[in-house]
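A short worksheet on the structure shown next.
A single protein chain has been omitted from the complex, and every remaining protein chain is retained in its original position.
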Amino acid sequence: MEFTVQQIADVVGGLVEGDATRRVASLAKIDEAQAGALAFLSNPKYEPFLYNSQATAVMVSPDLVLRQPVAATLVRVADPYSAFTKLLEFYAQATRMGKRGVEEPAYLAATATVGPGHYRGAFSYIGENCRLGPNVLVFPHAYIGDRVTIGEGSVIHAGAKIYADTVIGRFCVIKAGAVVGTDGFGFAPQADGSYQPIPQIGHVVLEDYVSIGANAAVDCATMGTTRVGEGTKIDNLVQIGHNVEIGRHTVIAGQTGISGSAKIGSFCIIGGQVGMVGHITVADRTTVAAQSGVQKAVRTEGQVLQGHPAFNLRDSQRARAVYRNLPEILHRVERLEKAANAPEKP
Amino acid sequence: MEFTVQQIADVVGGLVEGDATRRVASLAKIDEAQAGALAFLSNPKYEPFLYNSQATAVMVSPDLVLRQPVAATLVRVADPYSAFTKLLEFYAQATRMGKRGVEEPAYLAATATVGPGHYRGAFSYIGENCRLGPNVLVFPHAYIGDRVTIGEGSVIHAGAKIYADTVIGRFCVIKAGAVVGTDGFGFAPQADGSYQPIPQIGHVVLEDYVSIGANAAVDCATMGTTRVGEGTKIDNLVQIGHNVEIGRHTVIAGQTGISGSAKIGSFCIIGGQVGMVGHITVADRTTVAAQSGVQKAVRTEGQVLQGHPAFNLRDSQRARAVYRNLPEILHRVERLEKAANAPEKP
Partner (left out) sequence: MEFTVQQIADVVGGLVEGDATRRVASLAKIDEAQAGALAFLSNPKYEPFLYNSQATAVMVSPDLVLRQPVAATLVRVADPYSAFTKLLEFYAQATRMGKRGVEEPAYLAATATVGPGHYRGAFSYIGENCRLGPNVLVFPHAYIGDRVTIGEGSVIHAGAKIYADTVIGRFCVIKAGAVVGTDGFGFAPQADGSYQPIPQIGHVVLEDYVSIGANAAVDCATMGTTRVGEGTKIDNLVQIGHNVEIGRHTVIAGQTGISGSAKIGSFCIIGGQVGMVGHITVADRTTVAAQSGVQKAVRTEGQVLQGHPAFNLRDSQRARAVYRNLPEILHRVERLEKAANAPEKP
């Protein structure tokens, strides 16, 4: 899609300075923009890029005083960053998220209901007694098992699998290949050393504005509920065990694993490749550095943890610094021992 | 589904004490049960919950002597825990695993055969010369490549991908999104630094009662067989490399990776996010703590390992304890050095 700079200016309520008939087809950062792109300048630190930018057009503040000539057409707009964000959303909507209607063949069980404004991609599957709110997008190959409810405006991406009885709130995003609500890893050890599967009959609840990453897995509860709180964002390839409860607006980065029955607080930030043992409670506003292993309850809010096992960041960094020098420290101990054992000088 | 307490009692062979006409619709733990739920009391430690429980009905032992009045209807039954487990299985079967028949469109190659009692969900795919035993469930979007055999009662969940020539035993469970039998990661380095793929023509054998987790990946052998032994349970997002062999009744927790040609014994317990290098042998009954890295063969049975690289748990825990205090130990070494270098007191 191409637009003239004038069209862009009209959308964001800006004033054109330069050739308003030039055409832009993409959005880019000012330090990366090529010909045909629209960029923005908000942070004064980036002003030098303005004078060398290849961008066809740049949105700038009304107050900006040019110190050199600029090749790009300018669009003067009160808040260039917000204006750019608005265009980003418009662009994403127009190119990727604007799907509506049904592509056949798509499977919709007779007892399921879908709200207005929906998209059901080819080969999507919606099981018995599902209830989908308005403007829900179900991409191709998405699987939605029986009795699932999905709130307004949520998006189920290609090949995501939502198992029976899952409850998904409003404006959630389930990315491609994510699996929500499969059986947890629960087995009863038998006398002969084998394992008997424990039937898993619970479900998963994702509250509003939750995001689940590509190829992530969220297990259903053995009984009861695995719950992800409002606004919590879970990245790709994360594993959430059965009966886990996560609070609101917590962020969990890629490839992290939360073991069964752990309770993670709200406003936490969990780095990538972190592991958490089961049945622990982690207080609100806890931060865990990437690749750490949390093995005990975290009771005090607002801590920053690191390491295997994780302890507070400052102590962890000091221990890491000494660790690197262990061979030298050993050498110093050996020298001390030699001196101590040396025969007294006469 | 709703049942009267009397119906439940008839199923488990119990005696009702209280209002047998009350209706239950779910199963729950006694300390979490709400109205409408059926719970059980087996461990005497939980008896206090009985007197405050919101449960509509509770299964208890015939011997239990009540010490306070109980609001719930009681079902007296010889082994309340076993009775509850039976109901769990019945419930799981009725609500999720009771699918039978074919939902169209489903793809079945002309040369494939499926046993009686099967389920083939919409958009499921079964390739040429496949042989599926009785009561095999193939959920929507499952892909079963050519010449795959699957034994009685196995379940292939939504979007699982089983590649050509895989052999799956009886009563296996392949969870949603799991990939079994794709090409291993085998490349021959070339003189110019590039890599040539080595054709992978082997396959995967899963023996009876194997479980493969959601979005896990089990690679086929370069030649020969990648084998997972009877009863072994593999959790979500686990990676099993080409030509790996795993024994019987071993448990591997989420996000662990086993590199190519490793041989893992029987009755092992491997924690989550563990890494194992290729071409090593790990003895029977080995336990590996979460997030460990196993870099060498484990020849003695029954060891417990931890750390990077993994060594025995007791030594690892002692090293970890000292690690935390490294800065203080360094300080003590410095003090000793200062003292050693100090001029002798007169």
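Here the chain labels run A and B in written order, and each chain numbers its own residues starting at 1.
The rule is simple: a contact is a pair of C-beta atoms (placed from the backbone, for glycine too) under 8 Å apart; a residue touches a chain by one contact, two chains touch by 3 or more.
Since the model is a prediction, treat every value here as computed from it, not as a measurement.
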item	value
Full-complex contact with the absent chain, from A:119, A:267 or A:311	A:267
Listed residues B:20, B:102, B:304 or B:333, member touching the removed chain	B:333
Chain not shown: contacting residue from B:200, B:226 or B:250	B:200
Residue among A:52, A:85, A:113 or A:190 touching the omitted chain	A:85
Candidate in contact with the missing chain, chosen from B:119, B:143, B:209 or B:267	B:143
Subunit A residues that touch the omitted chain in the full complex	27-29, 32, 85, 88-89, 91-92, 95-96, 103, 105, 121-123, 139-141, 157-159, 173, 175-177, 209, 211, 213-215, 231, 233, 235-237, 248-249, 251, 253-255, 266-267, 272-273, 290-291, 308, 320, 323-327, 329-330, 333, 336-337, 340
Hidden partner chain, residues of subunit B it touches	105, 107, 123, 125, 141, 143, 145-146, 159, 161, 163-165, 177, 179, 182-183, 185, 187, 193-195, 197-201, 215-217, 219, 223-224, 237, 239, 241, 255, 257, 259, 273, 275, 277, 293, 308-309, 311, 315, 318-319, 321-323, 325-326, 329, 332-333, 336, 339-340
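In this text, only the chains that are shown with their structure count from here on.
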item	value
Distance between the centres, which are taken as Cα means, of subunit B and subunit A, whole angstrom	26
